[in-house]
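Quick one: structure below, then a few questions.
A single protein chain has been omitted from the complex, and every remaining protein chain is retained in its original position.
Then we have chain A:
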Amino acid sequence: GAGLAPVVAEAKGGLEPNSYEEITSYNNFYEFGTGKDDPKRNAGSLTTNPWSVTIDGMVERPGAYAFADIMKKMTIEERIYRLRCVEAWSMVVPWNGFELADLLNMAGVQSGAKYVAFETLYRPEEMQGQRTRSLQWPYVEGLRLDEAMHPLTIMATGIYGKPIPNQNGAPLRLVVPWKYGFKSIKSVVKITLTDTQPPTSWNRSQPGEYGFYANVNPEVSHPRWSQASERRIGGGLLSARIDTLMFNGYEAEVGGLYKGMDLRANY
């Protein structure tokens, strides 16, 4: 939207994106293994064509939308966003993608819908991590409808102008830049509009450590480590820690969504 232009301009001016190599070789994508270099090594087996996204639940036009058809209808733009992992490292990624709101409007959101649930592809024969029980499969995530409709929330389909590599969540993934990285679910096959808060994978795995909201917040520690600072990938062995910003630096844009909420209870 028009209101976003200054944000993107500021981001472009003030942020140096990580290299393509860094962004595509250091990943958390447990469907391909729990090591940071596992996804790059193992994600080659994933077939992403054909691909379709089922949009169902409280929508006017439910159905399976072919990825190619979605791409024809959406406007692809570049968004340079900070990415903050819950493990206290971060990157800056030049995504290509479209606003999730545009996709949801295409399907037509019914008035009673309050949440959006997402699901990753479940295909253990191609995703070797799904043959282990590191998490419960398929990976699921969720957003409140106002978070999903926010202009900063995008579905990414590319990095540095190239189609998004498998290890980064091909062919399309969610990107919610003010939340910890695990909220930005990869390789999405299903989007469901609902009136009840959907389950989310990491919350299901360890509810005491990962909440539904998972907003980046330097003041609320993970039970096992501090979230006050982070390390930007790419600085080498002497890389200095930097202070983590409230809502990952997007407080001006999204702070209003959480007005009056206890962010300690809703972590």
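The working rule: a contact is a pair of C-beta atoms (placed from the backbone, for glycine too) under 8 Å apart; a residue touches a chain by one contact, two chains touch by 3 or more; residues count from 1.
Just so we're on the same page, contacts and distances are computed from a predicted model.
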item: Record-based protein name (UniProt) of the chain missing from this complex, from "Histidine kinase/HSP90-like ATPase domain-containing protein", "Branched-chain amino acid ABC transporter permease", "NADH-quinone oxidoreductase subunit K" or "Protein-methionine-sulfoxide reductase heme-binding subunit MsrQ"; value: "Protein-methionine-sulfoxide reductase heme-binding subunit MsrQ"
item: Absent-chain contact - pick from A:E22, A:D56 or A:E78; value: A:E22
item: Candidates A:T47, A:Q110 or A:S229 - the one touching the absent chain; value: A:S229
item: For chain A, the residues touching the chain missing from this view; value: 21-22, 25-26, 30, 34, 36-37, 87, 89, 134-135, 205-206, 221, 224-226, 228-229, 231, 233-234, 236-241
